[in-house]
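One chain of protein is taken out of this complex; the other chains stay put.
Up next is subunit A:
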Amino acid sequence: MTLKGKLNRFKSHMSHNEQSDKKAIDPEVNLPNQGRWEKEGVTPYFLDGEFCLIRKVKYPLSFKHGQYRLSDYLEAVRIWNESDLKHPLSTKGYKAEQLFFFDTETTGLGGGVGNSIFILGQASLIENEIVLTQHILPHPGAEIPLYYSFLNQVDYRTLVTYNGKSFDWPQVKTRHTLIRDHVPKLPEFGHFDLYHAAKRMWKHRLERMKLSVVEKEVLGVERIDDVPGFLAPMIYFDYVERKDPEGMIKILKHNEIDILSLITLYAHLSFQILEVDRNQTIQEKYEVGRWLTSLGEISSAQNIYMGIVNDDSHASVSSQIQLGYIFKKQKDFNQSLDYFIKAATKPVFSDLQIEACVEAAKILEHQNKDFRAAINYCDIAIDLIHQGFEHKKITISEIQKRKDRNHKKIHFLDKRKIHE
């Protein structure tokens, strides 16, 4: 029996997926269906006898994508340049023309060397238009022209991506390593990753942080006739075999919308952080405050918290607590205690109330030496927990300990008084 015969017998022991009797088509240097491609603005790019495909689409700045126009991106960059806020999304010192909005489509969902990128999509501002360029791998093995052309067209120090830090860019690096002798070197790079920003801002209201969810829920983008991203590998394999562009064109459109969404998402996020969005919710303001706090931009954060502190929402009470912490750190214990007490006496959000009580008790015990008042706040917190409310980080036993300690201190003071 031939080797192939044996291979077919052992088929059930080998774990690759569906079979097909279709023969792979021999690769051709001539572009099949050239007419159809040209209609979509796709042209071949040749290098050393190999080629890749490049698609170019231009959008006027007035183009409306969801609730934003592309021109809002320019506005965002302008405001960043006027602001002194230190922030990872800040483009101070950059011109709008310098940013590249970047997204890929790959043949697999996991990592690994064998997972290839077959669309490298990017968009940037050129002469008052958004120019979207997609580099397409017409078949495996054509990566040298693909990366050569792509890397010559973008400035990879200023990419804007959605989770590109942990997915797209490592994958580019992986594939680039394979052909590094043929294409320009990849430098270390700066990177604006909007995924992490979106997670900070909206994880309180969105269950999943996929770009398609964020653009729909936050940016108001409606996709029509869109191919879901997870089908991309199948469609690509089919294209490689049959060379019929229709499926690929749909994937290109999908990638195109992803990139447009990156542009308006950047604008929207910037307006959030810089507080120029009139429709910003109190919760969003609070999240910005938290973000700035974590970046060490305390005074900006403080301003934001102050602005939303007089409200009865969860975010507002949270802000009171945050202000309590900020003033405590600045050793302004009176102001700090004021904010904690304010939050402690608002019986709306019990977890926050527990935290505020404990913090108030700490200051009363250690700064004001008012042990009875401290005990009083401990009692409120204990009572709340007994009622069934809970705080993720605070246990009843630690409050009890604090309470006991305050009792001891009172006892000690009383004794001393008697002695005196």
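The rule is simple: contacts are C-beta pairs under 8 Å (C-beta built on N, C-alpha and C of every residue); 3 or more make two chains touch, one makes a residue touch a chain; residues count from 1.
As a working rule, contacts and distances are computed from a predicted model.
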item	value
Among "Sarcosine oxidase gamma subunit", "Serine protease, S1-C subfamily, contains C-terminal PDZ domain", "DEAD-box ATP-dependent RNA helicase CshB" or "Long-chain acyl-CoA synthetase", UniProt-listed name of the chain not shown	"DEAD-box ATP-dependent RNA helicase CshB"
Full-complex contact with the absent chain, from A:Gln34, A:Gln67, A:Thr177 or A:Asn310	A:Thr177
Residue, one of A:Arg69, A:His87 or A:His139, that touches the chain absent here	A:His139
Hidden partner chain, touching residue among A:Pro60, A:Gly114, A:Pro184 or A:Gly220	A:Gly114
Candidate in contact with the missing chain, chosen from A:Ile126, A:Met234, A:Ile298 or A:Leu413	A:Met234
Subunit A residues touching the omitted chain (full complex)	1-4, 6-10, 12-24, 26-27, 107-116, 139-142, 173-175, 177-178, 233-234, 237, 240-241
